[in-house]
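Structure first, then comments.
The other protein chains are all here in position, but one chain of the complex has been omitted.
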Amino acid sequence: MSQVVTESKTEGLVGNMPEAAKPKSYWSLVWRRLKRNKGAIIGAAILLFFIIASVGAPILSPYPMEEMKMENRFIAPSADHWLGTDEFGRDILSRMMYGGRVSLMMGLVAVSIAGIVGVFLGVISGYYRKLDIYIMQCMDILLAFPSLLLAIAIIAVLGVGLTNAMIAVAISVIPSYVRVVRGTVLSLREKEYIEAVKALGVSDFKIILKHILPNVLSPVIVLSTLQFGTSILAAASLSFLGLGAQPPAPEWGAMAYVGKSFLLNAWWMSLFPGLAIMLVVLGFNMLGDGLRDALDPRLK
Amino acid sequence: MASLQEKTIGKQDSDVSENLLSVKGLNVKFKSDNTKVTAVNNVSFQLKEGETVALVGESGSGKSVTSLSIMGLIPKHAGFVDGSIQLLGQQLNGLPAKQMRTIRGREISMIFQEPMTSLNPVHKIGDQIGKVIRLHENIKKEEITKRTIEMLVKVGIPRPDKIIKEYPHQLSGGMRQRVMIAMAMACNPKLLIADEPTTALDVTIQAQILDLMNDLKKQYSTTILLITHDLGVVAEIADRVMVMYYGQIVEEADVYTLFKSPKHPYTAGLINSIPNLEEMKSRLDPITGNVPNMGEITVGCPFRTRCNHAKDICSVKNPPLFKLENQTVRCWLHENKEVG
């Protein structure tokens, strides 16, 4: 018998592996595809610029954030003050660098909360079909409101402030996570390899942890990148409406809000924070689109 | 087979010797990363009027690419088609897209493996067949409906007057393939290319479709180029067989010779490796190794890595086609047995 087994063994060995010494993992392939995507690289560069500027604000900012000089009020962009000064003579560039920290932090916190809760609910909804209908009905109710309106309603309950704005934005973003994750889990459940590990006797918990979650990761990364931009925009909008960060906190939305009273004689006060918001959102969207293309297995 | 050809010759009293389709030195390359990968390598063959020729091969052998290049369906930005393809003396490759469209459907038509994806799901069956007729012939609307129903009757579709008002998803797989055949035959084409026409179908439905194709063949003496991997189907309806491996034709013979005395080790291996309903083997005799990816083998005979008869020369030089008595074969084993 052993003879026969060896024979079938050689069948597979002959002309077996094509060259390539190193096995290519999924993520190294993704990285290679991402590097080739110009949009994603530009997006990432924009974001990197803002992140460095914000994180390094204490070292890099040309003036202390809170330094007020009445004689310097409403200076137009110049060599001394690249982006001009505001109604208290504070340097706009310095304030924006610090404001970037707030804005980016708001986005990060909102996306993290929404991501964790959304993935949890989405996986449960997709994997345990009995709970699905209840979770999805709650999400449908949330989705029925325009997200900014929903955030305003939540703030009306929780009260005005930066933390509450973050929570409000997070809640309004959760349904999109749940939908994306649930859809992915539903299609994964039908995959034969999930059935195969079930047939091996692997427990539900381990299946979710080892086989479902890693596959949910890539759509969640794409969604998070896109939602990061949306959340920053939503948080800035809330601040602009006076419901989020309160002046004098240097938040971009709040700065644009303050600037709008002086729009006719000091346009730079609103323009630059607005531009910053736009660029960051654009950066996230470009990176997100690139990531989606790189992670999309259909291209393989 | 001889009788079939005689019949054709009787019908076609002018220019008996002319080939319907003649493919010479066909090369198809595809862009992949920064290199060009050869999918079809120097393929030449002729189809005579009225015969059914099978192009047999496994996945990646280039059989479907060959048929797509005949139809002019290889997108210009993706692939490079070289060589000459002539239909009744008319050069097909290099024709402007507009002219090619008038040839497709009228002179050459094609049926595919998966009829659901080749039928438009939002149009009624009748409209889809009617559109093909309207595109190529200038006739009245009532005429078109009449012709459509006629075609459906011919392909054995029950209650055709109802079916023309239905949508593709309302039909079963077998019915859809019949509709595809009706569409392909609507303008009485000279050449029908059937790309794995029964692969997606159940065995009993496959028998129905093969039966239908045999009928149509007799009725219209349409020339059929059958693309398939299934040797059973080949034995069932083909007159002549071309075996493809790694983008090349490795053996060509009439169907009886091919199955009785296959000369290329690959053909022989294929025939030996399939379980046969009529005879019992306790163990199958497979071809070893795996089907190579395109571009993997650049020198020598591409089959040598899986061949039990490989000699030194096989790894150096790709054999040319040797002409034997009843068949041509691309293998060094037959170098000295050439005729003429």
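Order of writing sets the labels: A and B. Residues in every chain begin at 1.
Operating definition for what follows: a residue touches a chain if its C-beta (ideal position, glycine included) is under 8 Å from a C-beta of that chain, and two chains touch if they have at least 3 such contacts.
The working rule: contacts and distances are computed from a predicted model.
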{"item": "Complex member absent from the view - protein name from UniProt, among \"Carbon-phosphorus lyase complex subunit PhnI\", \"ABC transporter domain-containing protein\", \"Acyl carrier protein\" or \"PadR family transcriptional regulator\"", "value": "\"ABC transporter domain-containing protein\""}
{"item": "Residue of B:S59, B:N138, B:N308 or B:N336 in touch with the missing chain, whole complex considered", "value": "B:S59"}
{"item": "Sole contact to the chain not displayed, among B:D33, B:E142 or B:E278", "value": "B:E278"}
{"item": "Contact residue for the chain not shown (choose from B:L231, B:C301, B:C314 or B:C331)", "value": "B:L231"}
{"item": "Hidden partner interface residues of chain B, rising order", "value": "58-59, 172-175, 202-208, 210-211, 229-236, 238, 255-256, 259-260, 269-271, 273-278, 280-281, 283-288, 290-291, 306"}
{"item": "Absent-chain interface as seen on chain A, which is shown", "value": "1-2, 4-5, 8-13, 16-18, 20, 23-26, 191-193, 195-203, 206, 210-211, 214-215, 297, 300"}
